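Heads up, the thing below is written out as structure tokens.
Apart from one protein chain that is not included, each protein chain of the complex appears where it belongs.
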Amino acid sequence: MIAELGYAATVVGFVLALYGAMASVIGVRTGRADWLRTGERAAVGIWILITACIGAMLYAFLTFDFSVRYVAMNTNRGTPFYYRITALWGALEGSIVLWAWMLSIYTLIVVVRYRRRQPELYPWVLSVMLGILAFFLLVMSIPAPPFERLSPIPPDGRGLNPLLEDSGMITHPVALYLGFTGFSVPFAFAMAALIVGRTGDEWITITRRWTIVAWYFLSLGLLIGGWWSYHVLGWGGYWAWDPVENAAFMPWLTGTAFLHSVMIQERRRMLKLWNLTLIILTFGLTLFGTFLTRSGIIGSVHSFTQGSIGVFFLAFLALALLGAFSLLAWRTDHLRAQGELDSVVSRESVFLLNNLFLIAATFTVFFGTVFPLLSEAARGVKVSVGAPFFNLVNIPIFLALLFLMGVGPLIAWRRASAENLKRNFLKPVLAGIVAAAVLRLFGVGNVLVLTAMALVVFVAGTITLDYGRAVRARRRSGDGWSAATWGLLLRQNRRYGGFVVHLGILVIALGVAGSQAWSLQTETTLEKGQSVELAGYRVRFDGLSASEESNHFKVTGAFTMTTGRSSFAELRPARKFYPQEQTPIAAVDYRLGWVEDVYLVLGDFARDGSRATVKLQVNRLVSWLWIGGLVLTLGAALAILPDHRKPA
Amino acid sequence: MSRGLAEVLATLLLLAGAAAAAPVDEKTVHDVAAQLRCVVCQSLSVADSPSETANQMRGIIRERLAAGESPAEVRAYFVEKYGEWILLAPRKSGFNLLVWIVPFVGLGLGFVLVALVLRRWSRTAPPRAPAAMDPALRERIRREVSEMDRP
Partner (left out) sequence: MRRGWLRWAIPAAVLPVLALLAYGFWTNPREIPSPLLDRPAAAFTLTTFAGSPLSLGSLRGQVVMLNFWASWCRPACYEEAPALERTWREYKDKGVVVVGIDIQDRDEAARTFLAEFGHSFPNAPDPAGRVAVDYGVYGVPETFFIDRKGRVRFKHVGALTDELARQRLDTLLKEPS
């Protein structure tokens, strides 16, 4: 009964969304506000309906209603309580519902915020958002209905994919989807601006905070994904250039490019056409990501797949891209640049280069991801494109971006004099070179690592220099310490928010460089009582124990780890045997540290517990990835604070 | 007496045999494994994957290296059995060269584009042709100027 109601809600929602999209357009074209009001009410109605759907699904999960196929596929009687709730978005159908729900919330926020402030753009924005909602509700109704019934009703469900029974599961999809759907709003505003012909800077100023928030959540989602990969999947890495990881990374890259190039349009009125292209690309890439995960055209660890859903997504992607780019082509006359430049050495150039490198990285990732398909189409041979390719091409690009991150914020607009360059960059450059030299002395030979570290020091130097100078200036003009340091951050929160975000990226870059360059691992088979040693850690195998959990059978190894300084810890990696899975799932045990993590994976073992194969890793600087994420959070929060500057 | 000697000889032979088997550098195993795709995972290399298949494949790599094969020969063996698909990065030949070259070509083209844009921006804006004037206004100005010119 509940399931049928849920299905009805989906269909009604779809009709409402179509209606609302059309009503908003009619309202603005005829000048009749009452049509627009019905469009708004449709938006509210849709939110209520989707929330009701979610309620119905949760009810089905919590009452073990295995007559609903989605519940039966993703939980069983042994699934712990909180995972029964997060199973809501654990597979294809539920993830679409989550996406649609977030979109409906964003639409409501748009309604509330802009109905009075932006009367000219708002109806079109609402229409576009409702149009996107209509698509997702259509998907929920036809190819991926969450309320499909199963007959006969199985006595027990299949269970959640055990890899998803983790805290990362609760947060990673939520953050990622908040990011993906967040980009719909600037996109909708861009479309509205193009339709109305107001292609100046308004749509950018209005959507600035949306862009930052969406970008932040996307960054967070990617980092949590890395953390989940690191501590659950048992291979000790956080990024595998898997096609679906790439599909989430690409909108992040273009989103970052967009974030930066809108600053040029704001200050100098240039790059209007380019900014519109970027937001269309970013939105298109968010759709492409969902298409890739669900269509099954490229194999991936994330692939949910199956059925006709891929066709729906491709059709919508085609509609969105062709429609948006055609709109853009139609309006190119409105997009003339108005600014000039005095010198190639200027902040404008740095921003252009920033965009160039980010787009180059996006293109590389895209081309590498679809190349297997291209190869098969062109000569019928299947090839793989994996980490060696992506690393080779992208690492130089990211190093260049690091460099630009240090130069950009400090170099002057329009023309940077030699004086300006010397004042801002001499000391940081020297610091970078010294850092590289010091590392070289300590035996670091790898050129890439040295460059990365030098750049990290360089960028940190520029940030410190600028901030220090600003603090000193405030102190000299009479501010107290608190106003000069903290107050400065709040007063110029956009600038310093950006700096803190850059600092976060720096920390992440440090973590990536360090972990790639200096991590160690070894694999060996141990008898009971035997030890293996790596980088000063000694791990002794003490034995195995078995236990029966609510939905799986677990074999846990007992290991004692000692370091030279006689501190010790017990590590208990396990192998979990789920009845519905074909191969056992490894549960890694690890000890995190500021500088290095110790990571132990239990492999094969003898039935009598006398022997076990283990993989021991000492991963360096990985924790800095997560710390960087925290810094990123602070920076983004700072950047979106309301302006403290009092109007003149 | 002779039995004891035989035992000693046997032990010595065994030890000699163990020493003669080429000691395999784990790093080489890791390097070769890092270039091969784990066939049961999606994007992990044989070096990284914790799966049983990857374990066994690493064992085979170790064996073949110990038997004297070069890393290239071990790779070729896997390609012979699984096809090009098993290499994590496409071989740099023929059609595959596209994937290696196109990104750099794209980057180069991008540089050219950026340079052109910057050049266009930094040229001083050409003086704009004066906007067409309202004829009545123009007439009025002409009249007033000619009035001004009268002594």
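All chains are identified by letter, namely A and B, in their written order; residue positions are counted from 1 within each chain.
Rule of thumb we're sticking to: a contact is a pair of C-beta atoms (placed from the backbone, for glycine too) under 8 Å apart; a residue touches a chain by one contact, two chains touch by 3 or more.
Keep in mind the model is a prediction, meaning the values are calculated, not measured.
Colleague: Which one, A:8, A:374 or A:558, makes contact with the chain that was left out?
Modeller: A:374
Colleague: Of A:317, A:555 or A:586, which sits in contact with the chain we cannot see?
Modeller: Once the missing chain is taken into account, the touching residue is A:317.
Colleague: Who touches the missing chain here, B:31, B:52 or B:144?
Modeller: Counting the whole complex, the residue in contact with the absent chain is B:52.
Colleague: Determine and list the chain B residues touching the chain excluded from the picture.
Modeller: 39-40, 52-53, 56-57, 59-60, 78-83, 85
Colleague: Contacts of chain A with the missing chain: which residues?
Modeller: 277, 291, 295-299, 310-311, 314, 317-318, 321-322, 325-326, 328-330, 332-333, 370, 372-374, 376-377, 382, 582-583, 607
Criterion: only the chains that are shown with their structure count from here on.
Colleague: For chain A, which residues are in contact with chain B within the complex?
Modeller: Chain A residues touching chain B: 233-237, 240-243, 245, 270, 299-301, 303, 337, 339-344, 348-349, 352-353, 356, 359-360, 363-364, 367-368, 371, 374-375, 378-379, 381-389, 392-393, 397, 521-523, 583, 586, 601, 603-604, 613, 615.
Colleague: Could you list, by residue number, the parts of chain B that touch chain A in their complex?
Modeller: 26, 30, 34-35, 37, 41-45, 48-52, 55, 58, 83-90, 95-96, 98-100, 102-104, 106-107, 110-111, 113-114, 117-119, 121-122, 124-125
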